[in-house]
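Okay, structure first, notes after.
One chain of protein is taken out of this complex; the other chains stay put.
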Amino acid sequence: MNYEVRIDDKLFHLELDRSEGQWHCKLNGTAINIDAVLTRTNVLSILLEGKAYEIKRELTINGLHLWVGSSHYSAEVRDPRSLRHRKDGTAGNKGPQMLTAAMPGKVVRVLLQEGAQVEAGQGILVVEAMKMQNEIKSPKAGRIQKIMVATSDAVNAGDLVAIVE
Amino acid sequence: MNYEVRIDDKLFHLELDRSEGQWHCKLNGTAINIDAVLTRTNVLSILLEGKAYEIKRELTINGLHLWVGSSHYSAEVRDPRSLRHRKDGTAGNKGPQMLTAAMPGKVVRVLLQEGAQVEAGQGILVVEAMKMQNEIKSPKAGRIQKIMVATSDAVNAGDLVAIVE
Amino acid sequence: MFKKILIANRGEIAVRVIRACRELGVLSVAVYSDVDRASLHVRKADEAYHIGKANATESYLNIEKIVDTATRCGAEAIHPGYGFLSENAKFAQACADAGIKFIGPSPASIDLMGSKTRARREMQRAGIPLVPGTSAGVESYEQAQQTARQIGYPVMLKAAAGGGGKGMRLVHSPEELKPALESAQSEAGGAFGDSEVYLEKAIINPRHIEMQILADEHGNVVYLGERECSLQRRHQKVLEEAPSPIVGAEMRKKMGDVAVRVATAAGYSNAGTIEFLVDENKNFYFLEMNTRLQVEHPVTELITGLDLVHLQIRIASREKLPFQQEEIRIRGHAIECRIYAEDPDNHFFPSPGKITLLLSPSGPGIRRDSGMYEGWTVPLEYDPLLAKLIGYGADRQQAVGRLLRALNEYFVGGIKTNISLFLRILSDPDFQAGKLDTGFLDRLLARETPVSADGNSEIAAIAAGIFAVLDSAPNSSQVSTGTLSPSSNGMAPSTWKKAGRTEALR
Partner (left out) sequence: MFKKILIANRGEIAVRVIRACRELGVLSVAVYSDVDRASLHVRKADEAYHIGKANATESYLNIEKIVDTATRCGAEAIHPGYGFLSENAKFAQACADAGIKFIGPSPASIDLMGSKTRARREMQRAGIPLVPGTSAGVESYEQAQQTARQIGYPVMLKAAAGGGGKGMRLVHSPEELKPALESAQSEAGGAFGDSEVYLEKAIINPRHIEMQILADEHGNVVYLGERECSLQRRHQKVLEEAPSPIVGAEMRKKMGDVAVRVATAAGYSNAGTIEFLVDENKNFYFLEMNTRLQVEHPVTELITGLDLVHLQIRIASREKLPFQQEEIRIRGHAIECRIYAEDPDNHFFPSPGKITLLLSPSGPGIRRDSGMYEGWTVPLEYDPLLAKLIGYGADRQQAVGRLLRALNEYFVGGIKTNISLFLRILSDPDFQAGKLDTGFLDRLLARETPVSADGNSEIAAIAAGIFAVLDSAPNSSQVSTGTLSPSSNGMAPSTWKKAGRTEALR
């Protein structure tokens, strides 16, 4: 199997095969001798030249996350053969920007209206959860094309709440 | 759904239905008001008239086990509609008896040979695991029809090791 | 001793009190709101009753419903935990009226300490050292101006009914006073329904040190040593320890004696905490009294070897304190980390949701008081405190080492937690040297987050690939990471949750 793997902002080309219970691994063309055991769902134990690593996997709306010990890495895996891959989380600041709720909660205030001009970093609406208020801000200067929610609406994490163009 | 449930040596007739998130339960014809939530796989929280119970389920080769708090119950569930049910673990002392290993291990000694007469409780072979030896004994007086294993063989829990007729 | 106790709370503190009940052979009764049916305290209690909707005002703050539930199930006493109704004199009175013992002080003591201005007046009368300032609410801007000039800037405006930093303003100079007074009054009114504010000399970067006391209903009062609570963010405690790195035996005795005098002056019984501000010269001033069990009580338990909840229950059942002041022995050092469902990389926003993976630490010197479990969905309606991790050591250094070890073992998947923040705090040289004040955490957070420089991107890349291979393997119920699309509830798709391949794959 061949994979393109992005870890934070580094890209790796990975070749992986398993035969007779042994992993064969090439990272960016270099053969690496690894020993891997899935100890429980989403917890992998890897030995690499004697060093022991415990890796946890987490899948959230913000994508795939790996924890090597206590260090966090965001990851993306592409299988070039199948051409299936995760959609990019952020696509730069060009074109319309989809604003999503970062946490589930209740909309307590809508600060601006559709059609209004916004500055980068300006708040558009406020979501409350666990006694904390989270202001959803515009990632860029532009115009509010659409606001999908109203005061008192419940939102889930990842819900589209507004579009800035 | 109708079930015949055996808990240890008591038999219960159970009617269970779920609608709109509520359980409707009749035990031996009496309606019982229960509230049940599966908190994680095999761990059930039941409230019955305010009393709270945490029930763990365990499935082993010896059948279905339920733990209410720290109390153990062996259980058997039959769904009369489908006529599917678990085979009885022990079928009395009549007819040929299948002897199985109670734990995985290694056969360290075969004490008797095929065709030999045995007394009830007499040892037939010895399995060792974790530095402990477990003598597998005949459940009844009779004749050893067959011994399936030899010294040094590895056995798994539940493996058939001998038949006494 | 009581036969049955109702716990009017939820989360880790409800579990903690339920455990104490079980240890004492007392039946425990949980109460729960709509969204807490599957919560740990309901699983762990002997009995559990539904008391209303998710919104706390309709459940955990509903005095009538709770007292009624206790009466109907035959509970003889109610433990209020912390937060919710724990410092509500009306609730304590409602319990008494219903013939149910409130496990805490009398309504009168709660009332007295609930008003910071009244408490200041009473304590002034009893000769307790106070931060210079007013002991009555500010009546006018002119009066405030005059007082501020007398005690000297900077001054602090505080809400009389306050708590949690609401209605609090630091005023550096005369021209800042007017707008600060107005906004503090307005905020206090909004938060507590009482706009009274008072004025104190501001102590800059003070230490926040508190003294635990226990008082029985026969007039005996003891102190159990101090806790250092200077690590705060937005006036909320984050990490506490005992003993304080700056308090020696002599200062402890002085503070303890003052704390006992405060409790006596307040006619106090049961467990309580006297909070002090300590300036750079180790002068200490009475700040307020918390008339309940504190979140951070475990650090005191670890250094004294006592169980405060057992003692609370024994005191409420009219037992005498089983020891005298001189029998209390403080040994070793303990530090508590409050594990919150919040994102330290994103302004500490709350992060409710489903816990998809939970690896919990244990072992020598580690105590874990938790209200969570794998598979549980953290509701968004309540305080985000998930668990407390407490480390004990023969000395402070060992306690820090053990906590760092345990925090590295702790993993909560599916939601964000502040575990990484504690790794930063405990590794900080100033923290390790015991140089703490209430500004410590803000200064730490203002510094650049250290880039994870452990250089394990290669391992992460290989692991990502191995997970992908395992997902796509035949006989696996896991879907490929390549085909996953985010679901709408903030969690992994349900097919993912059902995955369970755990066999060795080497």
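Going in written order, the chains are labelled A, B and C, and every chain counts its residues from 1.
The rule is short, and it goes like this: contacts are C-beta pairs under 8 Å (C-beta built on N, C-alpha and C of every residue); 3 or more make two chains touch, one makes a residue touch a chain.
These numbers were taken from a predicted model, which means no experiment stands behind them.
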>> According to the contact rule at the top, which chains on display are touched by the left-out chain?
In response: A, B, C
> Mind pulling the subunit C residues that touch the left-out chain?
Replying inline: 15-16, 19-20, 22-25, 37-38, 44, 298, 301, 305-307, 309-310, 329, 331-332, 360, 362-370, 375, 392-394, 398, 401-402, 404-405, 408-409, 477, 497-502, 504, 506
> Can you name the residues of subunit A that touch the chain not displayed here?
Replying inline: 35, 37, 39-41, 45, 47, 50-52, 54
>> Contact with the hidden chain only, please: which subunit B residues?
In response: 1, 3, 5, 7-8, 10, 12, 14, 16, 18, 21-23, 25, 27, 32, 34-44, 46, 48, 53, 55-61, 63-64, 66-73, 75, 77-79, 82, 84-87, 102-105, 129-132, 134, 156-159
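Keep in mind that, in the parts below, only the chains that are shown with their structure count from here on.
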>> If you apply the touch rule, which chains end up adjacent to both subunit B and subunit C?
In response: none
> Counting in whole Å, what is the centre-to-centre distance of subunit A and subunit C, each centre being its mean C-alpha position?
Replying inline: 32
>> Quick check on subunit B: which residues sit in contact with 2+ other chains?
In response: none
